[in-house]
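Take this structure first; my questions come after.
Just one protein chain is left out here, and the rest sit where they should.
Labels for the chains are A, B and C, by order of writing; each one numbers its residues from 1.
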Amino acid sequence: ADIRNAQDYAALAPHFMPPAHYAYISGGSGHGQSVAANQTALAQWALYPRLLRDVSHGHTRITLAGEEHAHPLLLAPVAFHKLAHAHGEIDTARAADATDTCMIASTQSSYTLEETASAGGARRWFQLYLLPRREDTLDLLRRAEAAGYRAIVLTVDAPIQVANRRALAAQFQLPPDVAPVNLRGYDIAPRYAGNGPGDSRFFQGAMRGAPGWDDIHWVMSQTRLPVWVKGVLHPDDAAALRDAGVTGLAVSNHGGRSLDGAPSGLDVLPAIRAAVGPDYPLMYDGGVQSGSDLFKALALGANAVAVGRLQLYALSVAGALGVAHMVKLLREELEICMAMAGCATVADITGKALFKPAR
Amino acid sequence: ADIRNAQDYAALAPHFMPPAHYAYISGGSGHGQSVAANQTALAQWALYPRLLRDVSHGHTRITLAGEEHAHPLLLAPVAFHKLAHAHGEIDTARAADATDTCMIASTQSSYTLEETASAGGARRWFQLYLLPRREDTLDLLRRAEAAGYRAIVLTVDAPIQVANRRALAAQFQLPPDVAPVNLRGYDIAPRYAGNGPGDSRFFQGAMRGAPGWDDIHWVMSQTRLPVWVKGVLHPDDAAALRDAGVTGLAVSNHGGRSLDGAPSGLDVLPAIRAAVGPDYPLMYDGGVQSGSDLFKALALGANAVAVGRLQLYALSVAGALGVAHMVKLLREELEICMAMAGCATVADITGKALFKPAR
Amino acid sequence: ADIRNAQDYAALAPHFMPPAHYAYISGGSGHGQSVAANQTALAQWALYPRLLRDVSHGHTRITLAGEEHAHPLLLAPVAFHKLAHAHGEIDTARAADATDTCMIASTQSSYTLEETASAGGARRWFQLYLLPRREDTLDLLRRAEAAGYRAIVLTVDAPIQVANRRALAAQFQLPPDVAPVNLRGYDIAPRYAGNGPGDSRFFQGAMRGAPGWDDIHWVMSQTRLPVWVKGVLHPDDAAALRDAGVTGLAVSNHGGRSLDGAPSGLDVLPAIRAAVGPDYPLMYDGGVQSGSDLFKALALGANAVAVGRLQLYALSVAGALGVAHMVKLLREELEICMAMAGCATVADITGKALFKPAR
Partner (left out) sequence: ADIRNAQDYAALAPHFMPPAHYAYISGGSGHGQSVAANQTALAQWALYPRLLRDVSHGHTRITLAGEEHAHPLLLAPVAFHKLAHAHGEIDTARAADATDTCMIASTQSSYTLEETASAGGARRWFQLYLLPRREDTLDLLRRAEAAGYRAIVLTVDAPIQVANRRALAAQFQLPPDVAPVNLRGYDIAPRYAGNGPGDSRFFQGAMRGAPGWDDIHWVMSQTRLPVWVKGVLHPDDAAALRDAGVTGLAVSNHGGRSLDGAPSGLDVLPAIRAAVGPDYPLMYDGGVQSGSDLFKALALGANAVAVGRLQLYALSVAGALGVAHMVKLLREELEICMAMAGCATVADITGKALFKPAR
């Protein structure tokens, strides 16, 4: 099969994974409204080609919170890469290294953060989920620091696990050789169940263990690494997190896997950019499958863009090579859009580069 | 079959009822435009997740016109529960009791209001249709009072019966063991036929027997129970009813079963809220099948939300247990939405919690 | 088969006519864009039910340009009723008579205007096409006067015949027993062909024979009957025709059978009403198949509404009885909408009765 565009990996993936794995990965929470919203939001924009501009000095380099990146594409934190390929995160890390891409390793990886770190390059960040006990969270943080991760991405948008109906229908279960190996030895049983009389298992259960502002401050006080917060969709939350001293934000609806019915991050990105000011670091993820998707998110206010599922799709098709190829294609597709839109640098990509047809 | 969401009962119901019953229940009047409008209206909204808020004291309790309810979900008045399950209203009442849910028993029930009352809990309201003769209406009202119903919901939006085309196509007929047993002994033959020369059977027939303002005043004068009016869609009608001293209103297009072509109550809810002021009790029904549907209606101005068809769907699948399970699921789905939207109480759910993607 | 709504005749008609006849009747010009626009335009509106209003004195009577009508529904001029049923216009006229409906007989009828007149009741209008020669047009007009037609409806929106692609694909041809019998003995060969050097067969052909302002004045000067003009879509044309002394206008895109790509009359009706003032007589036609369609057109500015295709559909299914039944159903459907919208008279039906959901 011919692979011409990054998106082709999405079409091929179902042929390279057990159906239940594919259902789990591709699905979203509930009825998949927020998954669909991510695609609809991207599809409504067109790109203005611009003529005769000299972009022969063009490049995709960016500086993100002080750090240089070869291009604005990151690998979003995604759990259990082994579901897509036996080499799992090891291969993803190799591909990230080969393509100068920053990989954000998930707390819920199927190889340990140390294994992933030693397989990959220097550009690596760690996605942190708060564990029920602070001492465990701290240990995880210290291990990430020790393994050379350069930034912490604290994901706070999933205090409650909402079922993925497609995964359930396909009777998805973690296979025996796939587990959240980073968490071995920690006490990860939820501390609150909310099963007292009159209790809600959400309000008095899960939400009692959910991240709060004190956790944000605590994490920042425990590390010198830059701390990003992932999962922001409301401009007021964005402004408050910026005010709290967080390094940057990932505007994301968790790939439509958290609250079903949440808007696409793309639709709220301009309002969030307006709320945090022009210079505050924002990352976008959700539904990105092409260079023009990347371009649109950058134009609407993101400084960088992460892909989630597409990593696993490419990994399933061809392991490290697949991921590296997918990244290369996406980057080239972005370069084509930039060149044709007359944007020599990522900073040149602004809202003026987009056109919204009135339908 | 796995039931994960309240909505799953809607998908299963056709397998648990005779096709003609299902057609009658699921269908709407005419060509079903207003049934469809209810779903379209709900689907156009997204919910803003909010981060890091402490909702560990959260709960779903509300006070509705002075009465405490464990949650803002009611069972809408629905005729002939026996069509879905032999235990009919008896089982629904049991489920309502078990889940602290207020059941609004229909005038057109297939078990008597007294039977339903003795099967259920304390939280019960009675939906009243005006009968052709006032003495019969009064008798019905007195029986409802005697049976401990705590509020009257006077339905006024169906002065003319508009055919349900799907039911007709399926040749639906009431089976011999299903009848409007509450009405036994009353004279329910329409008093006006409109068949004089030049007469319209609607203007000079049905509409002559239709509820008028005098009936509203008369009902209120005959009972100490709170009187709600059900079936309001126009802000001016809402304001006039509030001015007339009615306790509260059910904003509803009768599940798309009255005037085909009527808007969804959801689309007019904000204007009605604006017309009646912030504190006047409003209930919403129409198309609700999930916790996020509930959340949306609450955010757009309702104080409580009722489900119609979903009761019968759950009843058909598993009797009392099904209804109780459906209510539990809906409530949990609402709690998840509230928790993730950072709303600790129903009062926290406002229009600011919603996002409308510009498409 | 059960017929519950006027619209059911549309569904049944294909089973009661040769496919080519059905293609000719149901189709529109070109690719059918304007046919589709008529339905889309109607579908975008919802109707506000209103509560508790006394409409027991309600009726559908209207006065149209000084003439009383039992209801605001007319039978639009439609060519060749024989294509639908051997009794053709004779049966339509009988049905119109039986239902107190004004039939607008087409110039291109398959029974003569005299035959149609003697079969029908007193309420009949004549649709006039200008013939190539004035003396023939005048003869036709005199015959219509003599046969007791009470108004002239001058159709001016079809100066060029645009092919009906569906009819062509079905190889439609007029059968031998169907012909424009009114025109026998007239010279109906087009007077202009536009085939000189550099000539366009449209500009220098058909359009040279097209109706002009002088024709409007000439027709009005030749008859004492009220003269309506049919086929208006632009507000400026409407205002000019009113200023010219025309009795009233039919806002119509000719059922999507003239310029393909013309807007639906419904979409332009409010602007035309605004242009001609509140009291000037306007008729609407295009896509009407139900009482709520009628209601919508009345609410948006029409004083009366005509149906085209539905006549032939009903005629094909059951002759005079079918047409009479269709009219009765439509009228009843209108009465239901009026009663439920709290409109006792047609004059009560205003734009305030409609709601347009923002999608």
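To be clear about the criterion, contacts are C-beta pairs under 8 Å (C-beta built on N, C-alpha and C of every residue); 3 or more make two chains touch, one makes a residue touch a chain.
Values in this document were obtained by computation on a predicted structure and should not be read as measured data.
Although it is not drawn here, the omitted chain touches the following shown chains in the complete assembly: A, C.
Within the full complex, the residue among A:Asn5, A:Thr40, A:Gln108 or A:Gln222 touching the omitted chain is A:Asn5. Listed residues C:Ala98, C:Ala147 or C:Val162: the one in touch with the omitted chain is C:Val162. Contact with the undisplayed chain is limited, among C:Val268, C:Leu282, C:Met338 or C:Ala353, to C:Val268. Listed for chain A, the residues touching the missing chain in the whole complex are 2, 4-5, 7, 43, 45-60, 290, 292, 332, 335-341, 344, 355, 357-359.
Within chain C, the residues in touch with the undisplayed chain are 30-31, 33-34, 37, 40-41, 44, 156-157, 159-160, 162-163, 165, 168-169, 200-204, 206-208, 210-213, 215-216, 229, 231-234, 237, 241, 253, 258-264, 267-268, 359.
In this section, only the chains that are shown with their structure count from here on.
Taken together, the touching pairs link the chains end to end in a line with two free ends.
Counting the residue numbers used at the interface between chain A and chain B, under half appear in both copies, so the two copies meet with largely different residues. Remark: the per-chain Cα centre closest to the mean position of all protein Cα atoms belongs to B.
With centres set at the average Cα position, the gap from chain A to chain B is 42 Å. Rounded to whole angstrom, the centroid-to-centroid distance between chain A and chain C, based on C-alpha atoms, equals 60 Å. Residue positions 359 of chain B are each in touch with at least two other chains.
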